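Note that one protein chain of the assembly has been removed; the remaining protein chains are unaltered in position.
Take a look at subunit A:
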Amino acid sequence: MTEAIYVQLLYLACGAFLLTGVLVLWRRDLSAIIRLFALQGLALGALILVLAAYQRDLALALVGVGVGGLRAGLLPYVMRRALAAAGAHRETRPLVNAATSLLVAAVLAMLAYAISRPLTQLAPGPTIRAVPVALTVLLVGFFVLVTRRRALSQVVGFLLMDNAITATAFLTTSGVPLVVELGVSLDVLLAVLVLYTLTDRIRASFGGTDLDELRELHD
């Protein structure tokens, strides 16, 4: 693979990664949000495969397939099941409307560039220059988490953050050591299963998955 094609493919994958993340802010239909999340998982898998192809690293390619499978296949599957069980298919009333959210995403992108300055200064290169993209998705995920009121939207926000951290890991260092990567993936999977079970319980005891109903505990 030539340098030029490698950089093009890398940025294409990063672009898809960013676009799917930002579009989550735009959609209110929960099944569409899950589909976007699955697409983002694919983009992340593709990103790792591009890195692997350029570095001719078979192990990295296998990790890419694994990460893509987890984030584009297994996690969306679990969430679709949670959605089917929950019955509520729309984000009823996010605290911030879609247009404002998209504007906020632009501000977050600038913030991400500012934060990643030390990284780009340490090792300028095509992969490091893409780190702000991952950090933008991280901040967008956090924004989704704090402004959405459905249990499932909050899970998506958490998973966007996690995708972004994984993308940062692969962009900066081609991934943390395998044992850590395995642990991280397992923990994320388990965290989602825990949240899935809890969503179920929230519905059973509160009669819905609107988190505004959670106000038994306060001082």
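The working rule: a residue touches a chain if its C-beta (ideal position, glycine included) is under 8 Å from a C-beta of that chain, and two chains touch if they have at least 3 such contacts; residues count from 1.
Simple rule for what comes next: contacts and distances are computed from a predicted model.
The listed options are "CheC, inhibitor of MCP methylation", "Hydrogenase", "D-alanyl-lipoteichoic acid acyltransferase DltB, MBOAT superfamily" or "Nucleotidyltransferase family protein", and the UniProt record of the chain not shown names that protein "Hydrogenase". Only one of the listed residues, A:Ile5, A:Val107 or A:Val180, touches the absent chain: A:Val180. Listed here are the subunit A residues that touch the chain not shown: 115, 117-119, 121-123, 138, 142, 145, 151, 154, 158, 161-162, 165, 168-169, 172-173, 176-177, 179-180, 183-184, 186-187, 190-191, 194-195, 197-198, 201-202, 205-206, 211, 214-217, 219.
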